[in-house]
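Apart from one protein chain that is not included, each protein chain of the complex appears where it belongs.
Naming follows writing order (A and B), and every chain is counted from residue 1.
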Amino acid sequence: MSAASPLALRIEPGRILAWLLLFGGGLLMVTPLAFMFATSLKDSSEIYDLAFFPAHPTLGNYVTVLSDGRFLRWFANSFGIATAVTLSNVFFDSLVGYTLAKFQFRGRYLVFIAILSTLMIPTEMLVIPWYVMAKNFGWLDSYWGIMFPGMMTAFGTFLMKQFFETVPNDFLEAARIDGLNEFAIFWRIALPLVTPALSALAIFTFLSNWTAFIWPLIVTTSKELYTLPVGLTSFAVESQVQWELIMTGAALATLPTLTVFLLLQRYIVRGVVLAGLKG
Amino acid sequence: MRGLRGMLLGLMVSVGAIAGAKAQTVEIEYWQYVFDARVKAMNELIKRFEAANPNIKVKQTTFPYADYQTKIAAAMPAGQGPDVVQLFYGWLDNFVSAKFIQPLPRDAFPPAAIEKDFYPIVSAMKRDGEYYALPTAVRSLALFYNKKLFQEAGLDPNTPPKTVDELLDFAKKTTKRDGAGNMLSAGITLDFPGQDYHWWRETLLRQNGGAPYSDDNKTVTYNSEAGAKSLNWYADLQRTHKVGQVGFMDEGQAAFRAGRAAMTIDGSFRLGAFGGIKAFEWGVAELPASADGKKANFASYWVNAITTKPTGPKLEAAKKFLAFVTTPEAMQLWLETVGELPARKEAAETEKNLNHPIYGPFLKALNYSHATVFVDEMAQRQVSLDMINRVLLQNQDAKAALDEAAKAEQPILDRFYKK
Partner (left out) sequence: MNASSSRVDARSGARLSPGLSMRQKQVLWAWSFLAVPVLFYAVVRFYPTLEAFWIATTNWNLLTKPSFIGLANFKRLMADPVFWQVFRNTALYLLLGTPISLLLAFTIAYHLDRVRFLHGFIRALYFLPFLTTAAAMAWVWRWFYQPVPIGLFNNLLAGIGIAQQPFLRSTTQSLPAVLAPAIWAGLGFQVVIFMAGLRAIPTTYYEAARIDGVSNGTILRRITLPLLKPTIVFLVVFSSIGFLRIFDQVYNMTSQTSSDPGGPLNATKPLVLMIYQTAFSSFDMGYAAAQTVVLFLVLLVVSLLQLRLLKDR
């Protein structure tokens, strides 16, 4: 806020106009979401009249969509996969970041550059070899098949390294003198000092896995293993373009992240900024 | 000595076989694409089959149509996937050449019996004297019309159009627009990637005296005078008469189901989905004939085949299952659940079925239907889709569009027939 204050002392008409425009623009931004939710509450006879609010709001669509249980399954899949991948990233990325930041050994720079260089390789280039690998190892159509490419990321490693570099060495030395082993120093001393970075990494990783589309689409064949975005796509097709049901499915896919955001807004925005700027 | 040993061996083998059969249930996997009514029908068939064969379990797996072939092609080389698979008849050659499916074992499916009992279009499943697949049901096209919209337009709700001229006339009368000229309700749905591309190719084109391919199927022949005439007639529904609009309500079937289209051309497989319509009554009619009374229709079917995966007891189970889903009993169930017509003549052409107000028009059409021989249905469909898009979106001349389509499709045929 402080940066804004010198210019924001006086209230001018221009500033009120700017505020109104900003506010209007913000409302415009959430219009698609608003329409999605509003339509999900309409019954099929109502979706063609354009009144925003449903005349007879009903949860019938939600009952229809949820009743066969697949959505819940996809929801659980997405949640489980995103959680597992996030935990793996939080652990390994910080372990590697910590090692590269705080240990002196030959090959350190090489490892760092090698990991960093993978940032230049687009995922799409690896999709075909991953697919072949998954096929050879029998990982096609399995949870592990969906998860394995993302278990560690160069982005997360780089982010964590940046943060561990700000941790004073004295802290670690003191722990060493106390006789803690190196893993305990990492786990009990260093890690708690970078919790903001950890939560930033966790938020970013979870979000990108929650919305991931192309790889789960390729690697899964069984409906039971679909993630929410892939399941939603297949659901939209099956519904034979019944918009009220598609909107309900889309709303269900969107609801969890929006709820979490509204509860933890400040942390999430801060985390995203942190991950974006430092990573 | 030798005889005794042989007997002993035989005894051991048969004891082993019986023990083996008793000890374990065989599970086979069945794949088809997602279409609500088909999945329901197949679930019912599986239930009956498992009741009759307690030691065989059938697991059904389904995928959206858009991904279906991809999923099969992904699973088969990995040694996964179905034991019995449903495929569109147009994909047969791709599946055979990729070694996804094996010839139907002659002991369970003698070719002579197939040819005697099934509709002749099934012969398209024969390669080098071997049948590779059998349909449960066949489909043809018909005109669905919304009786309520007919009535509102002052038309008799029980007299559907009999000729293409009448069709156009009725479409004009039933189209509704708002003050600005935006379509509110279509006279007829225009959905080329739906069923219209079959309607144009096998009906309109032939009614104008053309043919889509040469008799040996190796050459594209639709880039003709008749081709241009029929394509222009179709495109004019939107361009000139404005009685339909590509993309209206996203899909033709969606428009019809929402009561926003007076007529749509669709297959018998849509009966299940339209069966749920409560807001209005609808009727079915044979596809309109040309002005000089020429009739033509498009027949297509999905077939079931045994993949190259099962061997031994699984193969035996697969054979039993395939035989079961092609019995007259299974066909009647399929007709009643999905609305697709029995592939066996005697099961189809019962008095009751022929006089049925809904099944009748579809069944009658089977006698003047053509089944297009596709070599790569997806690619060929894309070619015709691009063709109509060039005409309707870019105002390309019909003849030029046909020539361009032929130029794109001929290499697809060449590549296949050269092999």
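Everything below uses one rule, namely that a contact is a pair of C-beta atoms (placed from the backbone, for glycine too) under 8 Å apart; a residue touches a chain by one contact, two chains touch by 3 or more.
Computed from a prediction, not measured in an experiment: that's the story for all the values here.
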item: Contact residue for the chain not shown (choose from B:Pro160, B:Gly194 or B:Pro310); value: B:Gly194
item: For chain A, the residues touching the chain missing from this view; value: 1-8, 15, 18-19, 21-23, 25-27, 29-30, 32-33, 35-36, 39, 47-48, 50, 92, 95-96, 98-99, 103-106, 108, 111, 114-115, 118, 120-133, 135, 148-149, 151-152, 157, 179, 182-183, 186, 207, 210-211, 213-214, 218, 228-230, 232-233, 236-237, 240-241, 243, 246-247, 249-250, 253-254, 257-258, 261-262, 265-266, 268-269, 272-273, 276-277
item: Absent-chain interface as seen on chain B, which is shown; value: 64-66, 69-70, 73-74, 77, 98-99, 178, 180-184, 191, 193-194, 245-251, 260, 378, 382, 385-386, 389-390, 393-394
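FYI, only the chains that are shown with their structure count from here on.
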item: Distance from the mean Cα position of chain B to that of chain A, given in whole angstrom; value: 42
item: Chain B-touching residues of chain A, taken from the complex the two chains share; value: 45, 48, 135, 138, 140-141, 221-223, 233-234, 237-238, 240-242
item: Residues of chain B defined as touching chain A within the complex; value: 34, 36, 61-67, 71, 74-75, 77-78, 80, 249-251, 253-254, 257-258, 260, 273, 279
